[in-house]
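See structure below.
Here the complex is missing one protein chain, while the rest keep their positions.
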């Protein structure tokens, strides 16, 4: 037996060393998890409140949270950022389980119907006084988060009115017009867009768009009827078929770089110039900026082919199971105030869903150096105001995931467009069933 | 792996069939004459390894180490050096930056990864691993002692039950386990990954074998005669003797617990109480997938175990080889 006394001692040393390493580097990771302190429900008495807020991607909350914590002693806010679909799925689980939900949960448009149908699981914000803000919001944005019996489960954050981001430098190299008005004039329809794309590919040998799903989703957003009718019937042969066919045409035309969205390669593609255009709702601008800081000034924003539409945009909701619903509401209410909404716009580009703010000079006169001084405030305000929202079905999120998978598969050359459509329909039916 | 009844080692239980005993390794007799004759009739252990033998073994070690090296290489890269062909193949100088980013201390392009809660997840994993290991050592040695040295009604039948539970692939009860945990209100809390792992059939079995073989009955009897209570015998007499086995079991448990993923993902995914594996899978899934960040995190998650292997590798090897029964 060679297990001498020094062994456990050295093991302890390793443990201690790694613990030290952790605490030394811990930073604002807030290392006080504790075996029992789940879900941010630890109400430490003395007015100490910890609020957890679950979201994905970029809500521009970081600096605002610091400010709020500084102004409100005893309030700690824990940001729980996760993957887009996964956040909604785990919120759903937590609602059913009756525990584990965050104090504040962000919900995207694809999922809002699913959750508003469980309105009793959320704090009715009208009871907290949110009714005062009804007039501030785009009407449809306010309505989409209302339950059937008139409760309001969420306050809108941003809207995803559509525009088209493009690399004006690459356009110039390809011999295409690069001025944003001229570019807008190039492609009134998606068919025109495909032609421009082919020209670009011919001239440069590079690809034009990033991938199939990132044109499919905005085209879906432009359709009068989405995946579901207002009777919750799956209607794949309407809007989805149109968007699907246009998308597969683009793949066949060879203008897509075929880099799956949100992948590592896609993120790298921004900096590498692997593609020259990207449909961008306001919230996408922040992502481009983060992924390719070195391309500052080389991007610009034009109109999107095919008219107005919406892609994304979210609400902040307060699950009723939380222990700190009042404190949560206070924070949400603070977040939707004009100063904060404008700060978020400046910070990450997300456009508020309160039209009065569009008149605010901070938005109206905002130009963005990263996008070649494009008047992003005006551009995105106009798209938001021109929107005719479509009905989003209860299972729109899962259905979208299925169709995206098929598109990625066609893109990968693993299935033909026709077979792909058949699969998309059957997979969508299954997803709509669950 | 997280529930009782599974082996401590994560995916592969180390023990064999009934009758396993922690056996001492048989080492080659040192004084054996070095014959130069052909292999004929000679035990491999008495044969000196030749050039090819060493070369192949070194290749195997390199193969084992390469992914870890690559993890480090990517963790030291920048976007530019990684997103290119040919890729970067030697470590770069961006390691501290990437580590800072994943821990949330350094923000990158105005964006902080503090939200990924990587640092607090490391702390969570330390807490979980420590408590599970401590619980395993205590409860398994307690039960192992009872089974090995105490006489009570139904002992042998109960031991058979323990052995039978070894074979149940109980990941398969995971749906129901999740429902139970939710009923307890443990969802999203560390307790949900700690309590089910506190004692396993393998641990009980392993400790029983060891205690049976290494604690002389006479010693216990004389302590009894001197008036020691059962627990005192366990604490003052048995525990000190079985410390080597405790060390081995502790190491295997710690490795298995630190690396556990599936149950942790189900119980803790999407909450802000993650363990390290769950946090890593989040990092690899979000909108901002960057392998240099993801693998910097992976490297931090792996480092404690590499250090453990460095310090206590021989014990881990022994634990695995002892657990491996000469069936």
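Note that the chains take the letters A and B in the order they are written out, and that residue 1 is the start of every chain.
In this text, a residue touches a chain if its C-beta (ideal position, glycine included) is under 8 Å from a C-beta of that chain, and two chains touch if they have at least 3 such contacts.
Here is the rule we use: contacts and distances are computed from a predicted model.
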>> Please identify the absent chain by the protein name in its UniProt record; candidates are "Basic membrane protein A", "tRNA threonylcarbamoyladenosine biosynthesis protein TsaE", "ABC transporter permease" or "Cobalt transport protein".
In response: "ABC transporter permease"
> For the chain left off this view, which of A:72, A:85, A:346 or A:378 is in contact with it?
Replying inline: A:85
>> Of the residues B:99, B:114, B:142 or B:190, I need the one that contacts the missing chain.
In response: B:142
> Can you name the residues of chain A that touch the chain not displayed here?
Replying inline: 5, 8, 82-83, 85-86, 89, 92-93, 96-97, 114, 118, 207, 251-260, 262-265, 268, 398, 401, 405-406, 408-415, 423, 431, 434
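The rule we apply is simple: only the chains that are shown with their structure count from here on.
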>> Just the number, please: Cα centre separation of chain A and chain B in whole Å.
In response: 38
> What residues of chain B sit close enough to touch chain A in their complex?
Replying inline: 79-80, 82-83, 99-100, 103-105, 107-112, 114-120, 122-124, 126-127, 130-131, 182, 185, 187-191, 194, 243-244, 247-248, 250-251, 269-273, 282, 285-291, 303-304, 307-308, 311-312, 314-315
> Which positions of chain A touch chain B when the two form their complex?
Replying inline: 1-3, 7-8, 10-11, 13-15, 17-19, 22-23, 25-40, 52, 54, 56-58, 62, 78-84, 86-87, 89-91, 93-94, 97-100, 102, 262-265, 267-268, 271-272, 287, 289-291, 293, 347
